[in-house]
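This report concerns only the one structure given below.
A protein chain is absent from this complex, but the other protein chains hold their places.
Our next item is subunit A:
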Amino acid sequence: MNRRNALRKTALLAGSAVAAPSLFSLLQSCKKQSRLEWTPVFLSEDQARFVSAFVDTLLPRTDTPGALDVKTDIFLDLVFAKTYDAKAQENVVNEIKKFNEECKQRHGKVFADLNMEDRKAVFKSKEAESPKFNPKVWGTAVGEQKPVGFYRSLKSMALWGYFSSEEIGMKHLNYDPVPGEYRGCVPLSEIGNTWSL
């Protein structure tokens, strides 16, 4: 093997690993993160309290874990930090502020400080006034998607964060990474819950 070849082989190896390194180091830190010592990456302390209260109102603990149990808020903070550009981040900050101001006006306190009854009243009116998502075909919305507003978009992200978590995906939904076969008609009673993947 000549030198040039050796160089190329090294480059090839490096090239094939593209997605891996940054991914795993950070993943570790997120999974290990315990709620008590959580320091948000993007959100301020007050904003983080808002997001935690929001996901807890939406998906509280029942017989199954709640959003806080599976760290949905911690995940959403990461999503804001890592997948939003500066403008979108600024928008999140403004929207949280607006949401809290509305709560103060109507109920006298920011969302996180409201009791469950008041939080539910806020969610109810938000549900009624927020536009909906258009259906999707192959990953993109069909027709012209009007903005759904902050409430519904955060709701949708919270659902994503909750149901794509390891705890829910593996233990509560029906987890079958390698089905091995496709059967088109199976009694639901044989399967139970929704497939997780």
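Remarks
Operating definition for what follows: contacts are C-beta pairs under 8 Å (C-beta built on N, C-alpha and C of every residue); 3 or more make two chains touch, one makes a residue touch a chain; residues count from 1.
In this section, contacts and distances are computed from a predicted model.
Of the candidates "Choline dehydrogenase-like flavoprotein", "LrgB family protein", "Oxidoreductase" or "Branched-chain amino acid ABC transporter permease", the chain left out of this view carries the UniProt protein name "Choline dehydrogenase-like flavoprotein". Where subunit A meets the missing chain, the touching residues are 1-2, 4-5, 8-9, 11-12, 15-20, 23, 26-27, 30, 57-64, 66, 75, 78-79, 82-85, 120, 123, 127-128, 132-135, 137-140, 142-143, 152, 155-156, 159-166, 169-170, 172-173, 176-191, 193-195, 197.
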